[in-house]
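A single protein chain has been omitted; all remaining protein chains appear in their positions.
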Amino acid sequence: MPELTYLQAISDGLRTEMRADERVFLMGEDIGVFGGAFKVTDGFVAEFGEQRVMDTPLAESAIVGTAVGAAVVGMRPVCEMQFADFISCGFDQLVNVAGKMHYRQGLAVPITVRLPSGGGFSGGPFHSQNPEAWFMHAPGLKVVAPSTPEDAKGLLIGAIRDPNPVVYLEHKNLYRRVRGEVPEGSYATGFDARVARAGDDLTVIAYGAMVHVALEATAPELLDGAAVEVIDLRSLVPLDEAAILASVKKTSKVVVLDEANATCAAGAQVAALIAERGFEDLDGPVVRIAAPDVPIPFSPPLEQAVLPGVERVKEACRDLLAY
Amino acid sequence: MPELTYLQAISDGLRTEMRADERVFLMGEDIGVFGGAFKVTDGFVAEFGEQRVMDTPLAESAIVGTAVGAAVVGMRPVCEMQFADFISCGFDQLVNVAGKMHYRQGLAVPITVRLPSGGGFSGGPFHSQNPEAWFMHAPGLKVVAPSTPEDAKGLLIGAIRDPNPVVYLEHKNLYRRVRGEVPEGSYATGFDARVARAGDDLTVIAYGAMVHVALEATAPELLDGAAVEVIDLRSLVPLDEAAILASVKKTSKVVVLDEANATCAAGAQVAALIAERGFEDLDGPVVRIAAPDVPIPFSPPLEQAVLPGVERVKEACRDLLAY
Amino acid sequence: MAMAMGIAGSDAADDSVADVSVHLTRADRVELLRTMLTMRGIEQRALNLYRQGRVPGSFYDGFGQEAVSTGATFAMAAEDRICALHRDLAAHVVRGTALERILAQYMGRATGVTQGRDGNVHFGDKDLGVVGMVSMLPDMMLVATGMAMAFKLRGEARAALTFFGDGSTSRGDFHEALNWAAVQRLPVIFVLENNQFAYSTPLAKQWTVEPIERARAYGMPGVSVDGNDAEAVFEAVRAARERAIAGGGPTLVEAVTMRMHGHAAHDDMRYVPAELLAQWRERDPIELQERRLAAELDVAALRAEVQAAIDAATAVALRAPMPDPATATDGVFAEQAVPLGDGRAPWSGFARTEA
Partner (left out) sequence: MAMAMGIAGSDAADDSVADVSVHLTRADRVELLRTMLTMRGIEQRALNLYRQGRVPGSFYDGFGQEAVSTGATFAMAAEDRICALHRDLAAHVVRGTALERILAQYMGRATGVTQGRDGNVHFGDKDLGVVGMVSMLPDMMLVATGMAMAFKLRGEARAALTFFGDGSTSRGDFHEALNWAAVQRLPVIFVLENNQFAYSTPLAKQWTVEPIERARAYGMPGVSVDGNDAEAVFEAVRAARERAIAGGGPTLVEAVTMRMHGHAAHDDMRYVPAELLAQWRERDPIELQERRLAAELDVAALRAEVQAAIDAATAVALRAPMPDPATATDGVFAEQAVPLGDGRAPWSGFARTEA
């Protein structure tokens, strides 16, 4: 198996599915000749032509809205937001048009919306957001967030093939920092959770970039040999409740880790689930780690103070293990 | 004290503050001569003139965006969305421009955005939404949701006077169904929780229309005399964590009730808070009641099946009391 | 002013009405009338049912605007696609939606087009090539633009059409749709239903320049027609569709008309000057078409026929069950993606020969 970066795996997934299915086409700002702000579609115009790798005007509502239109007449559009943050400008079309269509009319809307999300590189308040909770709170949208190159490819293919609108969060801070083996050819990863590391003493639940923070912070040697299980959610809608509850049952202690602003985040939903349906298994509080409720600041010392990091996770796990 | 409906109390609050402070003006669709879709501003044009009761074009992004502009040069705009649902079209301006301004630049944005929200009258998927969680998850916005006429007036005045952008949720289903005594003159209600009914056996935490459901469902005679405390949050941001935790400490059992779609709702945040910081006080799971994750359907039997009602709350309380 | 322009389009004093389109047969003209009568009849029935408490929520109709959706949809082929709005019931009738399903829709019955999930005219029969509107105006302009984009991508000779109101021209999505369609020269027809008001808001609060000027500023033709003449609307849309299919890009068609009822059933329209209503009452689209056909058609018989169909549909709809609450959470997600279907609407004979 070739080793690819997370970013290369995304490109590979897109390319694979475009070769296999001519209904798939891409829309976004500067994705054509330029190859996209992060070069995910580098070289795509040469292979697939300008029609299928469409440079759009600067208009996010139009990107999402026309994708819905194309989808209901049989296409499989994949939209790129230049940064996840700009989905705020296409919010209405995604939430009200795409999300509610099937429930209201039985009409499927198979679109994929790629959101380059997350912070960690001084992107500041408008290039660092993790907006997934907004879409978890909007019925009819699926939401996935890969943490590894293998899943980045497989979940993207799964998203494209899914008959529903899927919000695909690709964490910018993983693009070039994470590499891994990626199966060749076509495969779709299911929208369920994965045990990133098995363990009996405590569970850390995370997704996206935070999976790597969780793994690093809970290396046994940092925690006096404790065996920490790390659950990589991969999919936020649907949420793999069985996997979450099974892990809590096993370890009885849980830290929920989230890069997004804390209030009403994905982590809040996971914690609430555990507090209700895993209550009897708990041997300690459901600890949450997330960004505080502030815009993500630009300057490195401020950004580091805000984004959850290895140290904070390690300390939380240590405290909870000792509880 | 005069007895007013919830709707009259909102009008009263607006009128009071407009008389007291000439910086206050209103913007919205059909709020002028027509007096607004729900008649909240009925008669206002006659008293305050067309300039201060501004009929806008059909353009929600413009309503919020121009309000921000007016606010930073010293005005106190109050925006009406015709239905809360349409804030999706002004989402970006609210979340990215208004919400982040003070943190980024130290520039205050004193705007109030009125959102007629909620279901219960066959409004269907686009006239029944409870979007508060989106804004709780957007740093820099305050979010309030009155349940009584007295608080409807006082929180609105408080919102207008607050130097920050405040999302004010007014529940349509309370407009004419709820009446109560409302103090005359000017008063601002603080953004904290209120004990709607004191009790020792169990806590129900709710806000907006669900406060009434909670009170009705937990009348002592329905629950074999159990004394159920009902907390009316009133403010979601800031969230009165101390009041929540104090009640949980007292009763040890808690039901979190929310009309919005369950996933990542306000109720999820409250439940997560309790699971972390009230864990040691809990004598049972943190039970959540909310709408399932579906668009709110139009037809009465479907809508009733989806919206949390008295029966469901009563049963949940009964079960938890017996836990 | 747009209204004056509309009124100038025909002469209310003269009793004979000229034909506008050479593309319509006599049977087509009767069909236009029948469709308008059906729309009005259904909506009147629905208003009665609403007053009887059988239609939940609120109720919106298109009284006085029947010619717009009738004429426009009649010009589109089965393989074309439509986004119909809240004043456009005739679009559904033309595409072949059974009347009892429409009435059941209003009443929230299990047999309604959305099976009680959505209300009012928030529906579209996916098998008949219609996307039901969302409330957020004019979001559907972008959906129609996207359908046209797919047609162009695939090299298909098909077009998409969307309606939208004067008020909704103020929103950003109007701009994004027109601009996108013009830049990509997409086969999409934008039908602006200028009915003088957006709820209570008059045109002067929405714009300073007629939207037709805007069409040119986007690089597409703008055509303004008498929106109370179904045949005029038909002809404008027919020509726009021909251009679209030939690769000529989008067209903005303005149908100048008047909303003769309140915004919704609860609205007494006090804000509309009485003379304005009186003027427009003289220009009823159904009466216009009846005058056009009077010499050759037994209008009373047609009216009776339509009424009988509506009565029968009402009876069926009233017998239909309410949806089962146990199904309330079904179908949020799709198991498979089936694109919109063509339908086999009666009118499609026309446009098929043209395409």
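By written order: A, B and C. Residues from 1 in each chain.
As a working rule, a residue touches a chain if its C-beta (ideal position, glycine included) is under 8 Å from a C-beta of that chain, and two chains touch if they have at least 3 such contacts.
Not measured: the values here are computed from a predicted model.
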Residue among C:D118, C:E176, C:E231 or C:D267 touching the omitted chain: C:E176
Contact partner of the left-out chain, one of B:G43, B:P163, B:G190 or B:P220: B:P163
Contact with the hidden chain (one of A:G13, A:G99, A:G124 or A:G199): A:G124
Hidden partner chain, residues of subunit C it touches: 170-176, 179-180, 182-183, 204-209, 213-214, 216-219
Subunit A residues that touch the omitted chain in the full complex: 29-30, 32-34, 37, 55-62, 82-83, 85-86, 88-89, 121-127, 292-295, 297-302, 304-306
Interface with the undisplayed chain - residues on subunit B: 25, 51-52, 56-57, 59, 61-62, 64-75, 77, 92-93, 96-97, 100, 102-110, 139-140, 142, 163-164
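Quick note on the criterion: only the chains that are shown with their structure count from here on.
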Most distant chain from subunit C, judged by the mean position of its C-alpha atoms: A
Distance between the centres, which are taken as Cα means, of subunit C and subunit A, whole angstrom: 41
Whole-Å gap separating subunit A and subunit B, where each centre is the average of the chain's CA atoms: 30
For subunit C, residues contacting two or more additional chains: 114, 117-118, 122, 134-136, 172-173, 332
Overlap residues in subunit B, where contacts from two or more other chains coincide: 85, 88-89, 125-126, 293-295, 297
